[in-house]
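Mind looking over this structure? Questions follow.
Excerpt of the complex: some chains, original placement.
Should a chain be cited, it is by its letter among A, B and C, assigned in written order, with residues numbered from 1 in that chain.
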């Protein structure tokens, strides 16, 4: 009789046979407003059994792919630098063994660890960034590693013109002004997805979805809800349209499940993750 | 001084004078994921006093009709077969006395009892089925009577081409494949409502609304929220467009009021029920 | 070392230097269904630190203006007449010192106090009224001062053709029938905003937003949620289009923060208030 294994629904490969490695990064220590994203990966796994493994959108099911769910990384609360090192090392190992790393955050800062692993292995990496917030501050209350600075840190690594932002609708004045000459930012919507996909089609691509890009009416389970967002349908269409790109890693971040007691946000995150796993595997 | 009668707002006829008989079927024992629909009918009655009896959409009020609210059926938890018999018997009596039965579920399985009563009295019955889920499994964990099999059981009764499904966006691969040749299924939306209404216009029609057909952003109060649904406005338009058909019974199911602590879902169910009562009475 | 001052984010002028005076009116004693709007102003202030002061929509920030946040008025629960007198007196003083009064309700009845102050100082006042409910009852359970009668009381003051209603979708039959010849009422939507703005452009204007005009999917934090409302985006567009009118006062009412445990409604009220303060200051 075997132990009680808990995975995301339909992700039942072993590590060795897997093409895709799913893992959680339950870290939220730099959250400046309302913490709680540390509970996301665990909630997503247990609520995933409320959805089907089959996608009518793509006419395919999770069982059609070889996905391993490795559980959560052990991360020391309150030490962002060590947390990022741990994530980078783990993703690096996954890359080096020819598999695709897929991360469930945690606050958005965790993306920096995953991008560092990808950027050091794939030249000319592009990042597709879906978010309500710019995340482009140089520092936040004197700290350089913060959920509010994460895309600035990614820019430090990748340089101008490599980051495509969609759905942005909140930030400081300085962030918006700085963005103009350094990143490609679409305000409010994601209509430029096709031209961005075309621009990125010859490069390796990392996709990061801060779930708060979705309108809080549809996704209230997040620490900093920002009205006026994109719809689940539009986001799903956009993400499915990226199928075929050379995607070398992706993540979903910033689900804070306790803030949505109805469970709708967690269920949506499960569904989006299913669709991304099927599309990008 | 009389007793404390509790009804849905504006439904104050006696049984004898009534044309329409509203009742609750508070059963949720086969719910596989999150139970709680047993509380729907009671919540709907008590929250109905937060809406008006007048509909600006139809320029009519509930008091313009003769509706009796009979309260809830006494249903034995954990015995689905007996529950369905009880519902069928009650609806049958209502039909036989020339009144229109209107049921508030409960999990979706209760619809099977109401349809059995209608099908045995009205030849060539059509069923209009609004839902996020196919509900077309042959059986579920070895049980043939389940919320996940209810439309398959209805098909057992009615046969091919009699069931029209709208808004469907979740199911197992086998369900979708089976559906192709047995029922008429519109994925995601309800745009085919006019052509379906036309097809059904010479037949008696039963309408069943699983409230989770509505997008969980608008209706979070349900056990298995499924993103990407239809809007309240679209559903209301569709339902109002069915006015004039020979509607011999209808129900709304799967409100689980406790999962939406804001009360918005219950209020929406109240409003939808008001509109359906006014349109179909 | 100074005291602990609590204001809406970015509203840090002193009273004397301010052009705009923000204040709360935490009163909800006539609420007939679910009370709780008394907590709105306090919740809005403390949650405002979850949004930015900068608006990408208007490319301006709250700090660009001189706004004083005076906290909440002291209002005696259970005495509506005294409450309205207090509000009128306060707003009158603000008007008389050449500043713009901006009120956070409270139930919608508080608007009557603010409108009395404006109407006695500005001839030919127009009122722009965004709401799900008519609020046009002559009286409510025998009381003339009620959240359900507030616009009727405003009409008593201003007369025919001075009130423009938008987004209305609930009321008694009598209200809708009375409205036809006394106020300008747009059902469900706010598409007539441009023609109304044109009609009002030579007059002083008071704007009152009952937050429940927004669809409860987006704004569940209110006592009487009414499905089928306008979107935040449409409301924001409409309100921004009124920039340039001679606005002599405005308010947002009917946030009941406890009914939306996710905090999304409060965050939306904060964002809307930021946009109105920037647009109308």
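Simple rule for what comes next: a contact is a pair of C-beta atoms (placed from the backbone, for glycine too) under 8 Å apart; a residue touches a chain by one contact, two chains touch by 3 or more.
In this text, all values refer to a predicted model and were calculated from it rather than measured experimentally.
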Number of identical chains in the entire complex, 3 depicted: 6
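Convention: only the chains that are shown with their structure count from here on.
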Numbering shared by both copies at the subunit C-subunit A contact, with half separating same from different: different
Interchain centroid distance [CA atoms averaged], subunit A/subunit C, Å: 38
For subunit A, residues contacting two or more additional chains: 215, 217-218, 261
Subunit A - residues contacting subunit B, complex: 49-52, 54, 56, 61, 215, 217-219, 232-233, 236, 261-264, 267-268, 271-272
Subunit C to subunit B touching residues, read off their complex: 33-34, 168-173, 176, 187, 215-218, 220-221, 223-228, 259-261
